[in-house]
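A single protein chain has been omitted; all remaining protein chains appear in their positions.
For clarity, chains are labelled A, B and C in written order, and residue numbers in each chain start from 1.
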Amino acid sequence: MAGKSLGVSLEAARKIIQAGQEKAKEIGVPMNIAVVDAGANLVAFERMEGAWIGSIDIAINKAFTSRAFDIETKALGENSQSGDQFFGIHASNHGRVMIFAGGVPLKQAGEVVGAVGVSGGLGTQDQAVAEAAAGALAR
Amino acid sequence: MAGKSLGVSLEAARKIIQAGQEKAKEIGVPMNIAVVDAGANLVAFERMEGAWIGSIDIAINKAFTSRAFDIETKALGENSQSGDQFFGIHASNHGRVMIFAGGVPLKQAGEVVGAVGVSGGLGTQDQAVAEAAAGALAR
Amino acid sequence: MAGKSLGVSLEAARKIIQAGQEKAKEIGVPMNIAVVDAGANLVAFERMEGAWIGSIDIAINKAFTSRAFDIETKALGENSQSGDQFFGIHASNHGRVMIFAGGVPLKQAGEVVGAVGVSGGLGTQDQAVAEAAAGALAR
Partner (left out) sequence: MAGKSLGVSLEAARKIIQAGQEKAKEIGVPMNIAVVDAGANLVAFERMEGAWIGSIDIAINKAFTSRAFDIETKALGENSQSGDQFFGIHASNHGRVMIFAGGVPLKQAGEVVGAVGVSGGLGTQDQAVAEAAAGALAR
C-alpha cells in the first residue's frame, strides 16, 4: 500500500541536491546534502567525494530541523545561544535539532513543503549551498 | 583538508541506486535504497515516491550492517534467530544492526568496498532489489 | 588524582589480547578483542586487520557483559533465548548486553577481576579465541 505523497517528489529532491552540488563545486567545498519532505522525513541524500563523514548526520538533521520548525537553522540558532529563549532546544528530539546555518525550508506557494540541509564547510558556505539548493524548487 | 576516499564513489552509488529502482519498478514496489562505503558511512540514499517512512532508517541500517559484517543481512538473519549463534546481535551497535533480507555487500576484486541496503517491501522483494542494485557496481 | 586500580593492569590486558590474536591467526580469522577490568570498564582494545567493523562494539560489549554478570556470554545466551528465564535481557543496559559466545570472565584466585570479549567470526571461533585470551592471565 503506497503512502500519501508529501510535497517533495524524488525528482524535485534530485534537482535540489544537484543545484546545491553545483554551488559547492563553485566554492570548492565538498558537501553532504539532504532533502526532507513535508513530513520531515528523508527523501534523498548525497555525500560528495571527500565531504566530512561527521556531516552526514548533520546535513540530514539540518533538513529535519528546518522543516520541523519551519525556519532556517541559522535563524533558529540565533535564538538558541546561551541566554536566549530557545537555549537547550538542541537537546530535544533525540539529538536531531541542529542550531547552526545550513538548513533551509523548501516553499511552494508560500507553504513549507520540506527542507534542505547542507553540511561540509563553514556556516556561511553551508548556508550559501543550502540557499542555492532550495532555489531549485522554484525553477 | 580532504579525507581519504573510501571505495564507493558518489557516481557508483547513483548507478547502484538506479539499478535498484529499475528492479523496484519492475516488481511494482516503491523502495528506500541506501549505499555505504568501506567505512560503513552513508554515500547516497533515495526514497521512491510512496515508499514506507519507517523503512528509511531500515534501508540505511541494512547497508551499514552488510558492510559492518561483510555479509548479506539475510544470511546474518538466518544465524540470529532464537537458539542460533548470533541471536541478540540486533541489540549491538546502538540499534543499527538489521537481521532480515535486503542488505548486500558491494564487492570489487573479491574485496568488500561498501554495501547497499533496501527496504520497502517483503523480504524477498527487498532482497531482489538489493541484488539488482549491487550488480550494477560490476557494470 | 589517580583512581583505584581495578584488577587488570594494562600490561596484563596486552598479554590477554596478544594470546587471543595468536589463536585468531592460528584459525585464520581476524578478530576484535577487548579487555575490561573489575569495574567492567574498557582497559584495552585491538582490531586485527580486516576484522568486521560491526564487531568493534560487540567485542567491547561482550567483555562488559561477561564482567557485568560474572558469566560467559555463551552461558548467558543459553538462558536468554525466546521462552527462557532471561529472555529480553539484551534490551537492558542501553544495548550493551551481548548474549552469544565470545565473552569470558578473567579470574584470579577464584575471583572475577575483569573479562575479555571477542568478535569477528562464528560463535565457536569467538569462544575459542576468548578462552585462549583469558588463559593468558594465569600465565
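Everything below uses one rule, namely that a contact is a pair of C-beta atoms (placed from the backbone, for glycine too) under 8 Å apart; a residue touches a chain by one contact, two chains touch by 3 or more.
Everything quoted here is computed from the prediction, not taken from an experiment.
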item: Left-out chain, listing which of the shown chains it touches; value: A, B, C
item: Chain not shown: contacting residue from B:23, B:47, B:67 or B:90; value: B:67
item: Options B:7, B:88, B:102 or B:121, residue touching the unrepresented chain; value: B:7
item: Residue in contact with the excluded chain [from C:23, C:47 or C:96]; value: C:47
item: For chain B, residues in touch with the removed chain; value: 1-4, 6-7, 37-41, 67, 70-71, 94, 105, 107, 110-113
item: On chain C, residues whose C-beta touches the chain left out of the figure; value: 2-3, 5, 9-10, 13, 30, 39, 41-50, 52-53, 56
item: Absent chain, residues of chain A that touch it; value: 52-55, 57-58, 61, 77, 80-83, 90-91, 95, 97-101, 122-124
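In the analysis below, only the chains that are shown with their structure count from here on.
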item: Pairwise touch network: line, ring, star, complete, or other; value: line
item: Angular offset of chain A relative to chain B [C-alpha, multiple of 5 degrees]; value: 180
item: Whole-Å separation of chain centres (CA-atom averages), chain B against chain C; value: 29
item: Centroid spacing, where centroids are CA-atom means, of chain A and chain C in whole angstrom; value: 41
